[in-house]
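Sharing a structure here in structure tokens format.
Only a single protein chain was left out; the remaining protein chains are all shown in position.
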Amino acid sequence: MAAAKTTSGPGGSIAGAARDAILAGVVALGIFGPLVGLKTEQNMQNELVITTRWGLVAIIVGIVIAGRFLLTTTIWPAMTRNKMRDKPAATAGEIAFRARLARWFAPTGLVFLFIYPALMVYFLGFQGSLKWVDNFGIQILIYVMLGWGLNIVVGLAGLLDLGYVAFYAVGAYSYALLATHFGLSFWLLLPLAGTLAALWGIMLGFPVLRLRGDYLAIVTLAFGEIIRLVLINFRELTNGSAGISSIPKITFFGIYSFELSAPNNFAKVFDLPMSSAYYKIFLYYLILLLALLTAFVTLRLRKLPVGRAWEALREDEIACRSLGINTTNTKLTAFALGAMFGGFAGSFFAARQGFVSPESFTFMESAVIVAIVVLGGMGSMIGVALAAVAMIGGTELLRELDFLKAVFGEGFDPDQFRMLIFGLAMVLVMIWKPRGFVSAREPTVFLNERKSISGSFVKEGHG
Amino acid sequence: MEIFLQQLINGITLGSIYGLIAIGYTMVFGIIGMVNFAHGDVFMVSAFIAMIFFLLFTTVLGVSSVIMALIAVMIIAMVLTGLLNWAIERVAYRPLRGSFRLAPLISAIGMSIVLSNFIQVAQGPRNKPLPPVLSGTITLMERNNFAATISYKQIMIWVVTAVLLAGFWYVVQKTPLGRAQRACEQDRKMAALLGVNVDRTISLTFVMGAALAAVAGTLYLTYYGVVNFSDGFTPGVKAFTAAVLGGIGSLPGAVLGGLLIGLIETFWSGYFSIDYKDVAAFSILAIVLIFMPQGLLGRPEVEKV
Partner (left out) sequence: MSSALSSEPTLRRWTADPVLTVEHVQMRFGGLVAVNDLSFEVGRGDITALIGPNGAGKTTVFNCITGFYKPTQGMLLLKHAKGDTFLLERMPDYRISAKARVARTFQNIRLFSGMTVLENLLVAQHNRLMLASGMTILGVLGLPSYKRAEKESIEAAKFWLEKTGLTARADDPAGDLPYGAQRRLEIARAMCTEPQLLCLDEPAAGLNPRESAELNTLLLDIRKMGTTSILLIEHDMSVVMEISDHVVVLEYGVKISDGTPSEVRNDPRVIAAYLGVDDEEVEKVEEQLDELTEGTTP
């Protein structure tokens, strides 16, 4: 990457770098000049008028020039040097350290996840813990679960599914509709929603799974959009864009309720002060367990013939067929299983929000989940979890940038920049680590010694 | 009959816009095998550039001829959008060339998020309406109070699309650049060995795709008279559908696909229900891919064992 970039400047000389930087500045001026410098706004008569912001443009162009100059003169040469130096430096000690880290990371992380709500309550009190358990804990864990579910399809079987959110929607609407119309319990509807999503997976998968490569991605994208559009337009059933509200809360396995008016309300029964924190903490543990179920099943399946066939399919489909593997069925199982976990997550999502609408199931959502899988490193459970924490946790943290108001004035809304930064992070992480955070693959079986496999041998699938 | 004629006219207009965007998808896919997800948003940005300059010319600089202003706006939008796409390719895609197949795709999705949110931040989330330009229609047929009309705007869109496609076709078929592009499509490594500057050819492909998207953006803006930061996604996906329908990698296919998608959409809205027009477009995409993955004019993909 560095090599490709530096070729434009002759030999990395200062003059060349300066010329390069000026060029970058001119490009930046061309792009940002009109788009930032000329802000269009509606006046009282609803006409568009232009206000100029040349100062801001100057700052942006200045940053681009300086950044480009720094990159060519210091950062890339330093990175190239590092690369040269790093290669032989991966000593036995370092490898052992990495292996130890990998071995300890998962158990430590698990323990942390289980005591996380307790820690939050201990430090911040019930009310104060709400945000950290709900907006961070539950939100991230939903994406971890979705990422792990999609990881079966994309990471293991190598099938690029850009419409995964459809199964999430199927799960969410199954719960929302059946719970509001028939008053069925979450504990009955959870498996049902998963089954329905899996059936949809098979139904959609059957015609499309013989497609290769990007075509599969596009058809799944189309199916995702079709399901969302049907949810919007089939108003008799789904109430259209307005969505479905007052979805019942999940009960504590039917024993206690979290509805305020219920006689067996959790807080009333135990004579605790009323707080929504109990429900949130309960939800936290529920989604944690659901996510761990996903992980457990995936890890088990990887060591079974189906799991190996998925990975073999990702490596070389033709070789699979030459060995007597029914590739259509193998793909279908991956697709259906991924869909099932998406369905579980969906019904949990509906119960947690108490409200579903097609808004929550846009293509962007699918894109974010795919991004989590790829950024994490295809097939790696820990990588996917890390990516979910970084991407979802990171954007949630960006909501906390209120202090910037002090810098830029009251009119400044930091929330606007959240998705902008999210997108930039996606691009930068890909350039930095195209194979994701954890690219090495762990073998499923070994004869003498377990060695992890360098990501450079692992294929990405073409379907 | 009047309804049919009207839908035909509307469909061809819409289809011209989709076709222009679709070329950008098809060219990039043809040359580097990548689905450029950000292309729909590049189109949206171009519509914003056109909007800003149109406003600048008419309200600030006081250009009185709308036609002159539109021509100038279109040229500026083509240049600046080309520059933007050039920069995007340099920053977000080129470093990933030849690496992991999904990396450029994710990078493009990221870029699409960046572009739409950048416009939202820089220009605000509200719709940007322009005063109506080039109003006026020609009535072609009239019966029972329903008239099939064609507006000056629609005529302009047809003419501009036809002229630009002809010019574009000339560039791709007859110039050394076009030859280099086709060589890179066939075999990038061999082309490089034979002295084709592959990096530059790919860059120019992005610039050309963006310039055509900018034409579409300008036409879209004049046709609908309003643009919003979120307007990239749906036309983008539909144009992509068009590219696939026509056979991805095939330039005439992209135009044909665009026209078909435009016609399907307007006829569906005209005769069935406007609610499900997008469902129709996507269903056709799925059906075509399942039964005819190479599209209408694409070459079938042979898998050599």
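Here the chain labels run A and B in written order, and each chain numbers its own residues starting at 1.
Keep in mind that, in the parts below, a contact is a pair of C-beta atoms (placed from the backbone, for glycine too) under 8 Å apart; a residue touches a chain by one contact, two chains touch by 3 or more.
Here the structure is a predicted model, which is why all the values come from computation and not from measurement.
Trainee: Of the residues listed, A:V297, A:I382, A:L398 or A:L428, which one is in contact with the missing chain?
Mentor: Result: among the candidates, A:V297 touches the missing chain.
Trainee: Out of A:V57, A:A309 or A:L332, which touches the unshown chain?
Mentor: A:A309
Trainee: Pick from A:C320, A:A339, A:V373 or A:A387: which residue touches the chain that isn't shown?
Mentor: Of the listed residues, the one touching the omitted chain is A:C320.
Trainee: In the whole complex, what residues of chain A lie against the chain that is missing from view?
Mentor: These residues of chain A touch the chain that is not shown: 297, 300-301, 304-306, 308-309, 311-312, 314-316, 318-327, 333, 441, 443-451, 453-454, 457-459.
By our rule, only the chains that are shown with their structure count from here on.
Trainee: For chain A and chain B, let me know how many angstrom lie between their CA-based centres, rounded off.
Mentor: 29
Trainee: Where on chain A does chain B make contact in their complex?
Mentor: So the residues of chain A touching chain B come out as 1, 4-5, 27, 30-31, 34-36, 38-42, 46-50, 160, 207-208, 211-212, 214-215, 217-219, 221-223, 225-226, 229-230, 232-233, 318, 363-364, 367, 370-371, 374-375, 378, 416-417, 419-420, 422-427, 430-431, 434-435, 460, 462.
Trainee: Give the list of chain B residues in touch with chain A in this complex.
Mentor: By the definition above, chain B touches chain A via 29, 33, 35, 37, 45, 48-49, 51-53, 55-56, 59-60, 79-80, 83-84, 86-87, 91-92, 94-97, 99-107, 109-115, 117-124, 126, 128-131, 233, 237, 240-241, 244, 275-276, 278-279, 282-283, 285-286, 289-290, 293, 301, 303, 305.
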